[in-house]
Structures are given as C-alpha cells and as structure tokens.
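Note that this complex is displayed minus one protein chain, with the remaining chains in position.
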Amino acid sequence: MSLDVQNLVVAYRTLRGDVRAVDDVSFSVADGEIMGLAGESGCGKSTLGNSLVRLDRTMRCLGGRALLDGTELPLSDWDAMDDFRFKKVSLVPQYSMSALNPTRRIGKMISEVVRSRKIRYKDVLPELERRLRLVGLPTDVLAKYPIELSGGMKQRVVMVLTTLLDPSLLVADEVTSALDVSTQRAVGGMLVELRDMGIVTSTIVITHDLSVLVQVADSVVVMYAGKLVERAPTATVVDAPRHPYTKLLIASLPEVGVRYAEHVLAGIPGHPPSLLDPPKGCRFADRCPLASAECAVEPPLVELESGHFVACWKAS
Amino acid sequence: MLNLENLSKSFRGGSFGSGAVPAVRQVSFSIAPGEVTSLIGESGSGKSTIGKMILRLLPVSSGRITFDGVDVASLEGSALKEYYRKVQGVFQDPFSSFNPVFRADRIFRMLEREYFGDLGAREWSAKLHTSLEAVGLNPADVLGKFAHELSGGQLQRLLVARALLLDIEILVADEVISMLDASTRVDVLNLLAGLKERGLGVLFITHDLSLGHYISEHTVILRRGVVLEIGETAKVFGNPQHSYTKMLLASVPRLHSHWEPLEPGEPARTGPRDAPRGRGRRARGQPLEPVPLLVEVEPGHLVAFEDGGTATAGDER
Amino acid sequence: MSKDTTTTKDDTAAPTEEGNTAPRHELVYFALRNRKLVIGLSIVGLLGLAAIVAPFSARSNPDAFVGPPMQPPSSSYLLGTTYFGQDVYSQLVNGLRQSFLVGIMGGGIAFVVATAVGFTAGYRGGAVDEVLNMLTNVLLVIPTLALLIIVGGYLKGTSIVFEAMFVGATAWPWAARAIRAQTLSLVSRDFVGLARLSGVRSWRIVVGEVAPNMSSYLFLTFILLFGNAILISASYDFLGFGPPGGVSLGSMMNLAFAWNALQLHIWWWFVPPGVAIMGIVGGLYVTNVGLDEVFNPKLRSL
Partner (left out) sequence: MRRYFARKLLTYFLTFFVAVTLDWGIPRLMPGDPIAGLLSKFQLQPSSYAVLHSSYTRAFNLGEPLWRQYLDFWRALLHGSLGTSIYAYPDPVTTVIRHAVVFTLALLLPATVLSYLAGNKVGAIAARRKLLDDTVLPFSYVLTATPYQWLALLLAFVLASVAHVFPISGGFSYSLVPTLSWAFLWSLLTHWFLPFVTLFLVGFGGWAIGMRNLIIYELDADYAHFLESLGAPRRLVRKYAYKNARLPQLTGLALSLGTIVGGAVVTEIVFNYPGIGWLVLQAINSEDFFLLQGIFLFIIVGVLLANFVVDVVYVLVDPRTRIGLQEGTR
C-alpha cells in the first residue's frame, strides 16, 4: 500500500466562499501502480494531484489525509512538506514548457536545486546523465538554456529532474496534452519505463484524455465535479464502465476508425454544476438519463466487484 | 469552390524583415461545397496559417487563393466585405473569440451593423433566433450573457450561428473543439459535419487524426508547411503511404488498442520536431529541403515523394 | 483579461450563476479595501480640492505684497511671507492650481500622442510599426530637460499652455511603447480577427474592440503621465523658465533659492511647494499602484 488518500477535501478560497474543488475523495495507489486520474476541466483532478505535492497558497486542505508508505503527508504544512518534496513525492507540472528558469543553464539549475536539498551534485551527476541518455537526450542539454530545447525535450528534462531522487510517488499533471502525438507517445512510454525500472514506485497520471490512459495506466479514477465517481482497472473503465457519466463520456469519444457518415456519436447535454454551491445529491443527476428520486441523496462509493468502485445508485 | 494554388507564406524574422521564415510552402488543394476537408498537422505545421490566409487575416507571400475564380488577395473594401459574406471562420479558443468587455451578443451586433443595417428589428431578431436554433442553442440561454458565463461548447456554437447568419459557402474551422470538454466536443463536431448537408464546404483544421477521420471527406496531411499526403479520407487513413502519416497513425493514442511497441531506431523517441529550436534558425542555417513532388498512388490519393523509398500503390495489408 | 487572471488552473470551478455579476462587485470591494488606493486618492483629492477653491481661499493675489517680509508662519500669515512680503499660503494654493492644470493638460496631450502612436504601431504593424518604433526610441533617449534648456533659453517667457505642450511633445514615448506592446498582444486575440471577418473598419476595431480591453491600463498610464508632467514643469520653472508673473510651485522654489532663502532661513518659502508636489505626485503613484492591485488579482493578496 503505497499511497492512501482518505476523505480528502481541498478548497479554493474566493470572496464568495470556499470552492471545494476536491470533495471527500478516497482512493489508494499500490506500489508499482500507474493510476490515471481522468475528468473534464474543473472536475478537481489537477487540484487533487497538485495538493499531494504543492498545495497552492490560494488553496486549503479542509479535511482528510494522505498516507504515503504509512506516513501521513503534512499537506497543509508548507515547511514540513519540504522534507517530502522531490525525495518522496514529486510533481511533473502542467506547465513543463515554462518550468525551467529561462536564464539559467539547465545543469547549473539542477545542481543548485540538488545542493539546496543537501545532496552533492557530484553524487547524482552520473545517474542524471545516465537517465538523460535513457530518455534519448544528449547529456549536453545540461550546458544549454531552456530556450534552446524543443517542447518535448523540455518535458523530458523536467521528468528526469523530478524523478532523479527515485520518489515513491510521482504526480504527472497533463504531461502529454501540450505535445504532438509523436512526442506524446515518447513521453507516455517514459512514464511506463520509469515505473518498470523501479525509479518511481507509484504514479498518478492526470489527463483529460482517456485514450492516453489506456496506453499507460493500470487503473483509472474518474472524477466529476469534485467527486470520485468511478475507479477500476483501465480495461474495465473503458470496456465495462458502470457509472452513467463514464459510460456516456466514453461513448462520446471519436476514435480513428469511427466516422460520422457511419456512426454519429453523441455528447452529454448540459454542463457540470457550480462547486460553490453544489447540488445536495448526486452531482451528475441533472445530466443523467437514468436519474430518479433516489439520486437526491448522495450515492456512496461502493465496490461492485473486486477493484471496481462506483458511486451511483443505478449501478448496482 | 475555394482553391489554393501553390500557396506559400514566409514570416519576417528579425528586424527590418531580414531573414524570412517559411511557414507554408507551395500548398495546393481545394475546398468543395458539401464536403469537409481536414487539414491535419502537428504544431508548427502551418495549418493555422493557411486558415488565416484564406480568411484574409494574413497576407499571402506567393501563390494564390481563388474563390469562384477570383483572386482573394485582390479584394478590398466592399468586395472584401462580400467575400466575408460567403467565407467565414471559427477559431480555436472560444474565450479569446469573444471580447471580454462586452456581452457575447456583440459578435451578432457587429454583423447586424455591417451587413443587415436595412433589416427591421423584428426581422433581425427572427433571423438570429433561427440561426441560434440551427446550432442547437436556446436563444434565452445565451443572449445577453458574457462569454465567461457560458460554456466553451455554447460559445463555439454561437460562433457557428454567427457564420450562418451570412450566406456562407465556406467555413474555416480552426481547431474549434480542441479546447472543449470531452463530453460536449462531439456535439460541436456533429454540428460541423451537419453543415455539409446544407451544402457548405468546411475546412476542418486539426492536430487530432481521429477527429479528422470522423468528420471529413478529404484529408490533407501537412508537415512543416509542406503537403505530404492528400486525398480522400478513407484512402489516406485506410492506406497511408507516407512514412510521416504512418508514424502519426501509429502514435495516436486509441481507446481500444495499445501503442505497438516501438521498433528500435524508430524516430518516435526523439520525435520529429526535437531539433533544437530557435526562431529563424532553420532559415539562416542549412538550406531548405526542397518541396517534394506529389505522386498519385491511386485515384484521388497523392503522396509526397520520399527519398527513403518511393510510395507504392496498392494495399499493404 | 479577467478570465486569464482569475483562473490560473484548469481546475477552478466552472462559471457559476452567482459569478455573473461578481467581477464588478469584486473590483469595488477590493478598491475600498485597498489602503494604497484610498490613501493616494485622498491626498490627490484634497490637494485637488485646494487647487479648485484657490481663488476663494487665497487671502490675496499671490503676487501682492501684503505685509512685512520674511514673516514666519503665524495666525495672520498661515505659511508666513516671502522675502518681499508676499503671502506664501496664497502663492501655494495658486501654485497648486497651476500644477494641476499643467499636469492635466500636459499629461493629456502626451496621453493623446502616446495612444495615437501606440495604437497605430501596434495595430498596423509592418513598416508603419518600424518607423513609429524608431521615432519613439529616438525621442526616448533625448532627455527632456536637455531639450528644455535650449528651448527655454530662446523663449521670452512662457505660459502654462506652452509648458503643457512642451511636456506633451516630449513625455509620450515610454507610454507609446507600453501601449504598443499591449495592443500587439490584444490584436493577436481572436475577437479582433472576428471583428475583421465582420467587415468592421480598422479604426473602429481599435477604438471599439481593443481600447476597451485596456481601459484600466490606459488610465494608469494617464496617471503616470499626469505626475510626470507636474515634475517636469516644476524643474522647468525652477530653472527660471516659468511663466513670468504667475506663481507656480516650481517658481516659488526658484525665487526662494535665488533670494537666499537657504541662508536667510526662510524655510517656509520653499518647504510648502515641495511638500505639495510630493503630495500630488506621490499620491498619484500610490493611487496607481493601488489601482493596479485592484485590477490585477496577482498582486492583491500580499
């Protein structure tokens, strides 16, 4: 049991009150597991992932906890979290293209970061160079400035850096979405390799693109409006989803091979509720074709079969 | 009928226009009424530049665009306005398409002022409602609101409705659904596909092969401003000939199948665009590779000639 | 603008019904809560009020010799008298009036030039941009005060209008550059393209679509130009190029210096005009920062 998140609540503070972007979410990620975190924009997936490493100053953790290898992560304590960051938990941010200091040579920046964590750069340099070569980068990128690299190269440098100290947990936030398909594939492959080689113990891959998760993830958590609605092995989510939202979402995705002329796909009418004042019961109810009176009560997350959790009254 | 003939575009690099960076090179294809043509390319391929040139938002460097036989570059003043009556566009970022200071209706107001000045208020309102309903919007839901109060899907529909107010024959749709949520994007896609049933020609610009395959009759594959493969969508996707097209198809993540394991030495790892970059570098460094010749490998399917091996006709499978 | 800045993550809540009218309320809320804005505006407002009511509150014609010379501040001469026996208080409130006039006119002219140049360069681009940009950069390097020296040397006395025009002609380049940069970034937005696709003419796009999106920025620019104009005219008058006869804050300091107020310890002659300038300009700067914080949420919380 590597990562165990229990009843986590994370909120943004706004003038009009707290916006609970993550509302009472529980799940766990096993050693060696790559878990996908999927959902549409605004569902809280990115907030959830980021809060495990770097809780933004505008956010607050209002409840719940996260255990990593049995130790509770001090999510709300910025300074205490520093002991875990980089060494135990690491984040590949959404903004990898601009994550590197533009006015520092990459090697210099890495050496300064490493040294600031009381590690000798000399000790990690051979491993750093080995891993750069591993992901197909020449070691002379260390002597370059970020603007000299392409987007895909920057993405890989950031991934090598964040995983340099073999973290127990890696959170990869939309790492493939800004990339071309060919680079996307390389980066996706990298996530799997990092796990296969035992560099990263557990991985959370956050993306809005389910088809990327099919390629890399062992299991998938689907979020909707701050809630976890379904969690299952990847193949189950794609082929036999039980939550109406997941079902409709997957049915709406065009894929190479599907043509309008032959088969017209359908989207989901309506849009997600406001998280400032979310509806009492099931949050998907007003868009759900199956909704009925019982949906006015919030459905619990139930394990329908081993490893397949669904939060829906209609699923069982 | 909109024709692109040897269309090229170079951007000025550096000060005083010294050094030109080619973005589009000798591109030719046409957009026929009643069809969707997909223009597929990765970032930096010049696909959006082509769309902007068609819409006269960027000047053409060489070659020409003709609409019903008339060179679009020659249009000025009222003639250009008449062109815009027939040819319209929708862009990628729905929020950027709306002026945040004003209500979303402003996009209609501008058209009313410029094109329908002689229309009575009631007629205009009826026309607007018809158009909104044609894109599946309830006028009461969307009129009088600011863009940030509406969803991305609603906004893109508003923009399509705006184009439909005019007598358009060609619609340039530039990555219109890439910023929309998965659950609503297919509806906008279907809306565009439905336009061809009204006899419109649609240029669907995208980086996403699955979307192009889903919606279009014709496909153009573009890389670094050069057309590499062009033809009927079924043929390009069913029988891809150019190594780049094949690589794209192999790399696109699918819902029901896994990536094939990478063969050793396959370029996907380093990626095709992994050359260190810098604006204007290619232009002043090594000479440009010549624009390859397009060879017809089967009726309605042209492929760029490659050095590594000549494209062969026939089904490989 | 507000969209980009208020939501940095993709994961913020979707727009809400309650959110519809919020941004404007939020602005007012932050404006009233912003100490810098409130303090800055109060200072400028009070001094502005003093300038407006000057003709009524002044005890005398500022140039009139009302009493014994070199009187320290007292109940009969609120801020004392000059070397010649003029009432410093009357001079001060009239000087304030002059300063505000120069600020508004000079800042206004510079603002008009800056917006014209900035919008044209940013929207038209190409060769027009190159030429205007070069012109801006050239004028940016020429120090205003140096230019003033040769202009002032050859002029027989000036007027407020002349000073305003001089400031207007020389102070605009940095503002034009800033406005050009803003325009460039806005012009690349799709709504400008859409306006062109709607057949809207260029000037109408600039005035109707682009400018409203940077209204807060334009306002801030004007405030800074306003302050600059006051400082420049104070230097101008201090060098003795000021309008003859009239009293300005700069010429008060000039006369005080020229008539040995330092050696004679007539501090009440030169301290008030300096405090007044500092009040207006400092007040404007602080207002500027306060407004910036209100408009730009990134700067708000800390």
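Chains here go by letter, A, B and C, matching the order in which they are written, and residues are numbered from 1 within each.
The working rule: a contact is a pair of C-beta atoms (placed from the backbone, for glycine too) under 8 Å apart; a residue touches a chain by one contact, two chains touch by 3 or more.
Source: prediction; values computed, not measured.
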| item | value |
| --- | --- |
| Chain not shown: contacting residue from C:32, C:112, C:127 or C:140 | C:140 |
| Which of A:112, A:196, A:239 or A:303 contacts the chain that the document leaves out | A:112 |
| Residue among A:76, A:101 or A:177 touching the omitted chain | A:101 |
| Chain A residues that touch the omitted chain in the full complex | 53-54, 81-87, 90-91, 93, 95, 98-105, 112-113, 116-117, 145, 147-148, 158, 161-162 |
| Touch list for chain C against the chain that is not drawn | 134, 137-147, 149-156, 174, 227, 231, 234-235, 238-240, 250, 253, 256-257, 262-263, 265, 267, 270-271, 273-274, 277-278, 281-286, 289, 298-299, 302 |
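The rule is short, and it goes like this: only the chains that are shown with their structure count from here on.
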| item | value |
| --- | --- |
| Label of the chain whose CA centroid is most distant from the centroid of chain A | C |
| Which of A-B and B-C has more C-beta pairs touching across its chains | A-B |
| Chain B and chain C, separation of their C-alpha mean positions in angstrom | 47 |
| Euclidean distance of C-alpha centroids - chain A vs chain B, Å | 31 |
| In chain C, residues with contacts to at least two other chains | 14-15, 19 |
| Residue numbers of chain A (touch at least two other chains) | 41, 271 |
| Chain C contact footprint on chain B (complex, rising order) | 15-16, 52, 55-57, 80-81, 84, 88-89, 91-93, 95-102, 107, 110-111, 114-115, 145-151, 159 |
| List of chain C residues in touch with chain B within their complex | 1-3, 14-15, 19-20, 130, 189-191, 193-200, 209, 212-213, 215 |
| List of chain A residues in touch with chain B within their complex | 40-41, 136, 144, 147-153, 180-186, 188-189, 208-212, 214-215, 238-239, 248-250, 252-260, 264-268, 271 |
